[in-house]
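Yeah, one chain of the complex is gone here, protein chain that is, but the others are all in their spots.
Our next item is chain A:
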Amino acid sequence: MSLPKREVDELRPWVERTVKKVLGFSEPTVVTAALHCVGKGLDKRKTTDQLRPFLDDSASSFVERLFEALEESRNSRGNRAAGEKNRKRELKGGDSVESVVKKKRVPRFEEVEEPPVLPGPPTESPGMLTKMQIKQMMEAATRQIEERKKQLSFTDSSAPHPILPTVGATQSIAPSQAANFMNDAIEKARKAAELQAKIQSTLAMKPGILGALGNTGPHNLVALANLHAMGIAPPFLIFAYSKVEPREVTKPTPLILDELGRTVDASGKEVELTHRMPTLKANIRAVKREQFRQQLKEKPSDDLESTSYFDSRVAINSAQRAKRGFRFHEQGRFEKIAQRIRTKAQLEKLQMEIAQAAKKTGIQASTKLALIAPKKELGEGEIPHIEWWDSYILPSHIELLELLVEMHGVTNLVEHPIQMAPPVDTDKPVTLGVYLTKKEQKKLRRQTRREAQKELQEKVRLGLMPPPEPKVRISNLMRVLGTEAVQDPTKVEAHVRAQMAKRQKAHEEANAARKLTAEQRKEKKVKKLKEDLSHGVHIAVYRIRNLHNPAKKFKVEANANQLYLTGTVVLHKDVNIVVVEGGPKAQKKFKRLMLNRIKWDEPNSKRDDSDDEGSRKYNKCTLVWEGTAKERSYGEVKFKQCPTESMAREHFKKHGTEHYWDLALSQSVLETTDD
């Protein structure tokens, strides 16, 4: 009925969960105890008895569940693990010796465990070490090594790799050497056991507190020790001595009391029976809380350890649901918004009234213009005492204008300053190309061809060239190849057809050779569109009242890009400005697009034809300005949304073209005051 250790281990996560469910927190002591019971193959009643101290009333139900799970896992697993058993055990047995050695050498691994306090069975006097005790200690040590190895292999995926070769090595270690190691370990264990014994004696009375101390490892061991003391043989005995054969079920040991009334086992060693200690609920709670907290800390690693298929290289993203809480608006938020809207409406109303009044008096246009005029008065403030060009001939600020003094610099010299070449050199005389009529073109071609033909004929006549093969067609074959045609018409026809095909082929090949490749054609097209801007770039500025329609925006942008125009589009309430720069031909096309082709006042789409009927009715595009400049001031056409006028002006100013904005804005102001 007893289970192999591996299966017990596999059962561990489930047991942990169940314990947690029952107790409300995870309790490694209980888990270990329960697993031991299972491992030992105790029946339900005995397990319940064993676990009663830990689980109180819920012990029976817990055991019920435990056994159900056990049954399940056994069914599902079947004999799958059986094949592996032998090999694994051997490996582990070999390991155990080596790992004792390893423990000393690799202190890094110890952070996983408590300091190497090897728990031994509780003894009273350090001197009395029976054979049994030594055996127990050895077992304890082996167990601990087992534990550690397990943890190592689970916690650190890289750890098994360095260990594996050593495992191979240990298998080759001579038995005598192994014995040496064993003795070493025993020696150590003994020392540790003495210490442990002291601690144990003080704490023996309170298993609950014991559980609270330290990590899982020692707890388990203590609990194990307790269990062992009660006469339950731990499974590793079987590891050590009977590897292959199934475990023997040890019988319950009889209760023996010594003269002091203590429980002792057959060898006379004192045995600590676990029994409930009356203690305060508060204390228990405190202990439990402490444990719970500790569990919380360890939990993730526990979980990871518990599955043997865990691969730490694979990152696990546990599904997390964002916490959804209530989100309340601050008090008074909507009131504030409403207040703002109300004030705005009031202001608008006020402005409207003023505008109405102004319209009546007719001062609106001028005031509006004054508003948009640049505020700073261009440093006009200072009126100099004397203009600088005057001060040049009057260096000593002579106040009296009698001008008896000789004026400085007035001579009869005539200056010839450096002559600056104009920025655009258009000195080249404009030449008109010679254009021939169709008739003239044909005539010219005929003449040149005739002359070329004559030249060829001349060469043939002089014997510089072989005469060309007679050109035969089906129609003239009889005439050209008279006798031959009669003798073998089929052959001659074939010959003629071959010649015709050759001619045709040559012609088509010549055509194909002349044909531009796709790239060349593309280049030609681009070259045609890209104009020479060395003589200045042509600029056009358009103003549109409403440029919210994405379709129209797209048209503007796409056409500008296709025509290799650069520029900018600024979107501001009802003054939307399109600035484009490029060659004259592209500008011509773009102008036609803006002023003729795009129907600015048509509805955007079926959806929103109701919202701004009025504004769209008057939507139109006007040409603000067109002219030339030395070079482009913008890159590829980009849209810019400008909520305020100053922002828009700033955008233009950045490119040194603020006058476009000024003009467009004042035009729009004048337009609105006109209607």
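By definition in this document, a contact is a pair of C-beta atoms (placed from the backbone, for glycine too) under 8 Å apart; a residue touches a chain by one contact, two chains touch by 3 or more; residues count from 1.
Just so it is clear, contacts and distances are computed from a predicted model.
Q: Considering only the chain that is not displayed, what protein name does its UniProt record carry among "Histidine-containing phosphotransfer protein", "U4/U6 small nuclear ribonucleoprotein Prp4", "T-complex protein 1 subunit epsilon" or "ATP-dependent DNA helicase II subunit 1"?
A: From the choices "Histidine-containing phosphotransfer protein", "U4/U6 small nuclear ribonucleoprotein Prp4", "T-complex protein 1 subunit epsilon" or "ATP-dependent DNA helicase II subunit 1", the unshown chain carries the UniProt name "U4/U6 small nuclear ribonucleoprotein Prp4".
Q: Have a look at A:413, A:430 or A:513 and name the one touching the chain we're not showing.
A: A:413
Q: Please identify which residue in A:186, A:595 or A:663 touches the non-displayed chain.
A: Answering carefully, the residue with contact to the hidden chain is A:663.
Q: Per the definition of touch given earlier, which of A:258, A:440 or A:458 contacts the omitted chain?
A: Here the residue in touch with the unshown chain is A:440.
Q: For the chain that's not shown, point to the residue among A:24, A:489 or A:627 touching it.
A: Missing-chain contact among the listed residues: A:627.
Q: Touching the hidden chain in the full complex, which residues of chain A are there? Just list them.
A: Interface with the chain not displayed, on the chain A side: 362-363, 365-367, 369-370, 372-374, 377-380, 383-390, 392-394, 401, 403, 407, 409-424, 434-436, 440, 443-444, 536, 541, 623-630, 659-660, 662-663, 666-667, 670.
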